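Removed from the display is one protein chain of the complex; every other protein chain stays in position.
After this line comes chain A, so read on.
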Amino acid sequence: MELLCIRQWISGLLPTWLSAWCIKPVGGALVRQEPEYILLALMGSPLKKIMLCSSEKEIFSVEEQVMVQHSVIINNMIEDGSYNHEESKIPLDCVDSKTLKKVIDYCTHHTHHHNDNQEDLEAWDAQFLNVDSNGLYDLLMAANYLEIRNLLDLIYGTIKNMIKGKKIDEIRRIFNIKDHGFTPEEEEQNRKEYPHFY
């Protein structure tokens, strides 16, 4: 038994060697134990609303439960009492209105549809991320700032697919890297060292 496989088994990841041995994976222990992201406990009553203020000073009203479930930052703010329901709005100076609206869409959909089957959710997510690259990076920064784990992982997955298995020239085109910044000698050295990347 290869130690690499044991490491994967022992840390709770599903090992791929199982299918090579024609052994069907069974048992809870062979399935990923804990989800990557933590679903925060429901706080506050479902209909209570909070106000989020974008960098363009536009105000969005959204259910407290929805944001608290997904965003660690907002959850912390409400938990430690720094947010006052009557008066305050949460200022999000790093997030513009267009992006904030999309983030709220994401959180709302996932809260209300969390019982849907996996395929439907994945299809919705794919549609959700059908944005231009600027929009994608804006979403990424917003998800990072608000600490929304599952949205972050979703976007990471998309970016990962832009890199995985592709040649350098293609990636440069996808990411719009016009000037790679290497001198001609450096670029030649790179091509010699890793010919299979080009």
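As a convention for this text, a residue touches a chain if its C-beta (ideal position, glycine included) is under 8 Å from a C-beta of that chain, and two chains touch if they have at least 3 such contacts; residues count from 1.
We take it that contacts and distances are computed from a predicted model.
A.B. asks: The hidden chain: which UniProt name fits, "Integrator complex subunit 11", "Protein transport protein SEC23", "F-box/FBD/LRR-repeat protein At2g04230-like" or "T-complex protein 1 subunit epsilon"?
C.D. replies: Protein name of the absent chain (UniProt record): "F-box/FBD/LRR-repeat protein At2g04230-like".
A.B. asks: Among A:51, A:77, A:121 or A:141, choose the residue that contacts the chain missing from this document, as touch is defined above.
C.D. replies: Residue touching the absent chain, from the options given: A:141.
A.B. asks: Over the whole complex, note the residues of chain A touching the chain we left out.
C.D. replies: Within chain A, the residues touching the omitted chain are 1, 3-4, 6-7, 9-12, 19, 22-24, 26-29, 133-134, 137, 140-141, 144, 152, 156-157, 159-160, 163-165, 168, 171-172, 175-182, 190, 193-194, 197.
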